[in-house]
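Please see the structure below; I have some questions.
Excluded from the complex is one protein chain; the other protein chains are retained at their positions.
Each chain gets a letter, A and B, in the order it is written, and its residues are counted from 1.
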Amino acid sequence: MAAAPAVEKPAEAGARQVFEVQLTNFSGPFDLLLNLISRRELDITEIALAQVTDEFIAHIRRIQAAEGEWKLDEASEFLVVAATLLDLKAARLLPAGAVEDAEDVALLEARDLLFARLLQYRAFKEMARHLAARLEEEDARHPRDVPLEPHFTRLLPELLWRHSPEEFAAIAAKVLAPREEQPAAVGIGHLHAPTVSVGEQALLLQELLQGRGALSFRHLTEDAASRLVLVARFLALLDLFRDGAVSFEQAAPLSELVVRWTAEDERWTAEADEDDDERGAV
Amino acid sequence: MSEEAAPDGLELPVEELPGGLRAAVEAILMVADRPVTDEQVAAALDRPAGQVNAVLVDLQREYDGYTGSGSQGAEHSVPRGFELRNIAGGWRIFSRKHFASVVADFVLDGQSARLSQAALETLAVIAYRQPVSRARVSAIRGVNVDSVVRTLLQRGLVVELETDPETGAVLYGTTALFLERLGLGSVDGLPRIAPHLPGLESLGEYDETTY
Partner (left out) sequence: MSEEAAPDGLELPVEELPGGLRAAVEAILMVADRPVTDEQVAAALDRPAGQVNAVLVDLQREYDGYTGSGSQGAEHSVPRGFELRNIAGGWRIFSRKHFASVVADFVLDGQSARLSQAALETLAVIAYRQPVSRARVSAIRGVNVDSVVRTLLQRGLVVELETDPETGAVLYGTTALFLERLGLGSVDGLPRIAPHLPGLESLGEYDETTY
């Protein structure tokens, strides 16, 4: 990524200000992206996304500088978006026709996914605006919510109470005990599947391909036990392709995609890949 | 306060009391501290729910200033300072909207602290995607939502519905209070999200796996 804008590197106080401004401006990468797009009055369905890439990168660098360190989960979201944007921009810089078909496809897919998620986010943002308006309107009305009239209170069934002070204290102790600090980072306790390593999937693909030379994408993914594995394998293929370890052949759009092993070294090492820090596991 | 009416525990059918069924329904509305259904009112009065519903609808119209079928005559009349609304699955009396500033002094302990933008967005995702896990909401918003979800839980706007049998993740949904605060009858009353977003369903799937 490009160097941080020099303008944004002032004294502590200045950095602090930037930090606050950033936080009030947006939350999350989609919010930032939408913000940038709307400021330039761009339509997010246009390729114009490439035009806001620099701004996006500059923004996240500034936050990083101000905050000192990233929370891992947030950082990864920002980085995924940033990486996709950079890919898109890179593609735009190349002379027309100079890109290979397969790369185009991958790029289009990345772009579509980013657009899709951005659209989805925008839709919910719009719904949030709607909810806010509804809530505000409803705030103007107050429900009748008055204490029960005394003569009805007397009719309530006699309360059965069977707790000793000690039992009652135990209830209090349980409720008042500090709750398990919910991690500020993403908890993974609720994640369903075990994490799948892109690196491992790459090695697996390598074994499959080196044995047989070329295989269809369908064949390479048909034993994927879950969607998660499928995604990881897809990402692994993209990594392999970028490193020149495989090539793609496709006779016609939407026809069978054939993957061929092209690396010369015996062992292609996924671990050497810097990108793995960002999406080594999904 | 003049008339000393019949004593408690009387066995007269409500129709024979001054004001009749209509007033009896009103009396119940006065002590309700949450939305009440046709059936709840009908049960207390021992009358068919359909009949009670007709009375409620009629009262609603009368309070709003339409007295066509009411007992007051056939003219247009002045709206009352309160309104009867059918929301969150039940009927409840509210102060009329345009007196908001006048009423505000008398309902000091209002629970209506503003929701942050993050809370609103998270609430929107939960409302439209329920039952939904925190992980999925996070994926859609692109940020961690743990603390925001906690706030929404405290405010009583969302609740833990169940545990996903497959993943063990807690799934969240909105509450009756949410509907009440929005003045909605049910979740179906939320505006359709479709116009904003074609193909949303399949996207949701995608988000779940990428997180």
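Here is the rule we go by: contacts are C-beta pairs under 8 Å (C-beta built on N, C-alpha and C of every residue); 3 or more make two chains touch, one makes a residue touch a chain.
Keep in mind that this is a model prediction, so the values were computed, not measured.
If you put the hidden chain back, the residue from A:29, A:143 or A:199 that touches it is A:143. Screening B:88, B:115, B:139 or B:170 against the full complex identifies B:115 as the residue touching the chain left out. From the options B:44, B:57, B:161 or B:187, the residue with contact to the unseen chain in the full assembly is B:44. Contact with the chain that does not appear here is found for just one residue of B:81, B:168 or B:191, B:81.
Listed by residue number, the positions of chain A touching the unshown chain are 142-149, 151-153, 155-161, 163-166, 168-169, 171-179.
Residues of chain B that touch the chain left out of view are 1-3, 5-6, 8-10, 14, 17-20, 22-34, 36, 40-41, 43-45, 65, 71-73, 77-82, 93-96, 98-99, 101-103, 105-109, 111, 113, 115-116, 119, 147, 150-151, 153-157, 159, 175, 177.
The definition used in the following text is that only the chains that are shown with their structure count from here on.
With centres defined as mean CA coordinates, chain B is found 35 Å away from chain A.
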